[in-house]
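Here the structure comes first, spelled out in structure tokens, and everything after it is commentary.
All protein chains of the complex are present and in place, except for one that has been dropped.
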Amino acid sequence: MKRYFLRKLLIYLLTFFIAVTIDWMIPRFMPGDPVLNMLAKAGSVHAEAQEVMYGYLTTAFGLDLPIWQQYLNFWNALFHGDLGVSVLQFPRPVVDVIKSAIPFDLLLLIPAIVLSWIAGNKFGAFAARSKRMDNTLLPVGYILTATPYMWLGILLGWVFAIILKIIPISGAFSYALKPALTWTFVLSVLEHWILPFASLFIVMFGGWAIGMRNMIIYELEADYAHYLEALGAPKRLIRRYAYNNALLPQLSGLALKLGVIVAGAMATEIVFSYPGIGYLILMAIQNSDYFLLQGCFLFIIIGVLLANFIIDIVFILIDPRTRLGMQGGAS
Amino acid sequence: MRKIVLALLSVLIVAGFVMSCAPAAAEAPAAEEEVAAEPAAEEAAPVEEAPAVVDYPREETLYTMGKQWGPPTSWNPMQQGSYAMGAIGLCYETLFLYNPLTDEYIPWIAESGAWLDDTTYELKIKEGVTFSDGEALTADDVKFTFEMGKNFKSAFYSELWAWLTSIEKVDDYTLKLTFSSPEYQKWANYLYTVAMLPEHIWSTLTEEQAITGANQPPLGSGPYVYEAADETKVVWERNDSWWGIEEMGLNMAPKFIIDIANISNNAALGMVLQGQVDLDNNYLPGIASVINGGYGITTYYPEAPYMLSGNTAWLVMNLKKAPMDDAAFRRAVAFAIKVEDIVTKDYGNIVLPANPTGLLPVWDKFVDQAVVDELGFSYDPAEAKKILADAGYKDVDGDGFVETPDGSQIALEIGCPNGWSDWMVAIQIISQSLKEVGINVEPVYPDYSALTAGLYGGDFDMVINNDVQISNTVWAYYNFIFYHPIKEQMISGTGNYGRYENQEVFDLVDQLDATPIDDVAGMQAIISEIQRIQLTDLPMIPLWYNGVWSQVSNTYWTNWPSSAEGAPKYLPATWNGYWNMGAVLMLAELQSTAAE
Partner (left out) sequence: MSEEKKKNELLFFALRNSKLKIGAAIVFLFVLFAIFGPSFAKYPLNEFVAGGPNPPSADYYMGTTAYGQDVFAQFVHGLGSTFIVGLVGGGIATLLGMLVGFFGGYKGGWVDELLNGVTNIILVIPTFALLLIMVAYLKLRGILLESIFIGLTCWPWAARAIRAQTFSLVSREFVDLAKLSGMGTLKIIFREIAPNMMSYLFMTFILQFGGAILNAATLDFVGLGPTQGASLGLMMNWATIGSALLLGYWWWFVPPGLAITAIVGALYIMNVGLDEVFNPKLREM
């Protein structure tokens, strides 16, 4: 057991290290000088003052140090929880900027992923029961998963916000409110959350439904299923076993999905002006904001690694084969 | 097993919800702390009761949008481009306001200002001006504010001290400024752009704090005070003990002004259509068709061009690179571009084509029509081809594009920032126009920082640029076109990115700056000569006037500025620098549609 955990941990740490290094490298080699850009955004400041500002800001961001020193400083600052200062939202520290975006991302992503997974699996299993249901329900699943997130999002927004006028079209909560734990605020958050959530949910739902349906079919054709049938076990029992076994690959699929959902979330956030990390990344790129970019990536990397780790543990708990495998047998 | 999975998953969901609500709620105490910390000796009780306010009543609130791209991060009036909406104008104030629509300097904090002689300026401050904490604003604060430019070299007006010798306090409300070589045009500009700071707070700050600090919450003398702010908005609350109520008889109508941060122009249109925004300053494509759609939305002009003109879009060419170093080539380009297509197809008629001098309509009196008639240009592809042919540009290799007189290929790029959709379409139109007369130019869309890096460093072919805005002085335009001295990096705030060199015109521009602002005849004489040189050499080509994008909703507030008889004549914009160009006066004219 220990060996298994140690190996896994080692792999995670290695992945983390490499991912973070890549994370640090890539933004550095982007074209554009962030300080010049920031000064440009400051408007028609008189030229003489600009030169002083330029020197000051370059030092403040540490951009005049040699590359290797910047790299070491980065790791050092990382362990102190200091991700630098954002260029885009100068003088706000990056941690602050990300902190304010994280809640909305979590609020959007976790329910969407988890609920669509649960609902999609149920739906897929249901569809696998009979050929007729399969043929009618399944195409629905395929069409849903083929829909581009943002297209669906915009259509939903148009129908519900502009035509029916029952849901607001942008933001995370009403602009007339201050964040507070009151019913008005919570309702407002939910009101603004429902459309972005719906667009992510609907598309992902289709994907899980299809996956589950395929898995169930394979399971139902496995030897143990035939054996049980021969023994005269009720269909429900067989289906239940098949379902549990089919959940396993779906679970690993869930882990994988987490890394990919950033893309869908980004498009959705843009459509609904939902203040999440995905949108921050786009802004950071457009403004050569190295520090903010790194911070966002870091958050996503850590998030995905953490989620993968949790799912690994869940696997150990529920899959006896993995437990056996941990005890030294080759898989 | 299944139960474990389900249990874990439900824990995850609940955790998700809790995690997201908790930090958001944690922001509330922070915001309230800010408000309570304000050293406020307020007569207006509502501010003291702020922690209890969760809702801002709709009929007392003015919602604005369009200035703030991204969360507000600074309320520092020294950060000219990036201070939050209204920091100067609603919170901090300037000595004068300048209204370009009426060409008036309106004394604001100042009582009056006059040149006693060529080099001495006397400034009288109104008595009774106070900061929102109750302290009086006197000549000491004004003197302190200007002298900060001398002590802090990174202040945006520090260069003032190259030609200002000293400021002398005559009495509590009078100052005498002595200049060595007065630049009258620039000085008049500072009169309405430098915000007066409270000495009792700013005198203890270091240069770093003063110039780069966020200054939150801000404390000024203006009609509104800081109420709250978060990632998506800034909230200003009316200061009911503002000095202007008594001294100028001005009563600002909205109790709260909430500025919402932009995310995209498309989202802005959605919100405007939903009635969530009263004054919107985004560029909204298709707004012309919305105006007649029954949403109660109006613009300054009821028909084309709908918007006031606020700046000129120039085609900047790199004069250090062939063939753009050839004045004949540039002239051909000017004749080849079909600006009309940009105006109608790209903008749907909410902009105006520029006249050949590029001067905004408010400066019509400075356009020397005789010079324009003689040396001007218009859309004429036949003429463009003729100019090219006469100058020796021929299509030698038969690919449909001309080569330079010495036979080398022409393959140029015209750029604009990626994502600036109206400009992206404009450069496509320009590229197609130029190709029609045989000039091979392709549109490119580098992202903003890459583009400006190239522009400042002199590494570009053609770029659209509109850095210089409407202001009190047409000198600012010529300073932009003919900025000198030319350096390696022509950074933001300068101009002449094409690096045009002509000492004669440089001297004329300096001469213009040194001409008193009321000497219109003198200015016109100099400007005529400048325009003659400008139109002969065409270092930049003016294309169209960008509008002061402004669409207002009449659902909750009416009596907006417009061209109609009797309507207020102010710039309806919340952009930085516009409140102190008279926009703040619009607030006193607004009428709520709710029953009084």
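The chains carry the letters A and B, assigned in the order they are written, with residues numbered from 1 in each.
Following the convention adopted for this analysis, contacts are C-beta pairs under 8 Å (C-beta built on N, C-alpha and C of every residue); 3 or more make two chains touch, one makes a residue touch a chain.
Worth saying up front: this structure is predicted, and the values here are computed from it rather than measured.
Visitor: Taking the entire complex into account, which one of B:86, B:323, B:446 or B:542 touches the absent chain?
Guide: B:446
Visitor: In the full complex, which of B:174, B:216 or B:418 touches the chain missing from this view?
Guide: Of the listed residues, the one touching the omitted chain is B:418.
Visitor: I'm checking contacts with the chain that's been left out. Which of A:83, A:138 or A:318 qualifies?
Guide: A:138
Visitor: Which candidate, A:172, A:304 or A:318, sits in contact with the chain we can't see?
Guide: Here the residue in touch with the unshown chain is A:304.
Visitor: If the missing chain were put back, which residues of chain B would it touch?
Guide: 265-266, 269-270, 273, 284-286, 289-290, 341, 344-346, 348, 413, 418-419, 421, 425, 428-429, 432, 442-447, 450
Visitor: Tell me which stretches of chain A touch the chain missing from the display.
Guide: 11, 14-15, 18-19, 22-23, 26-27, 29-31, 131, 134-135, 138-139, 142-143, 145-152, 154-155, 158, 162, 210, 214, 217-218, 221, 256, 259-260, 262-264, 266-267, 270-271, 281-282, 285-286, 293, 296-297, 300-301, 304-305, 308
We adopt the following convention: only the chains that are shown with their structure count from here on.
Visitor: For chain A and chain B, what's the span in angstrom between their mean Cα positions?
Guide: 38
Visitor: Would you tell me which residues of chain B are touching chain A in their complex?
Guide: Checking each residue of chain B against chain A gives 1-2, 4-6, 8-9, 12-13, 15-17, 19-25, 27-28, 31, 53-56, 58, 61, 63, 70-71, 73-74, 79-82, 153-159, 208, 211-214, 228, 230-233, 258, 260, 263-264, 267, 270-271, 273-274, 276, 418-419, 446-450, 452-453, 456, 467-469, 491-494, 576-577.
Visitor: Given the complex with chain B, which residues does chain A contribute to the contact?
Guide: Chain A reaches chain B through residues 31-34, 36-37, 39-54, 56, 88-92, 97, 99-104, 106-107, 109-111, 114-115, 117-118, 157, 161-162, 165, 168-172, 175-182, 184-186, 189, 243-244, 247, 251, 270, 272-273, 275, 279, 283, 285-288, 314, 317-318.
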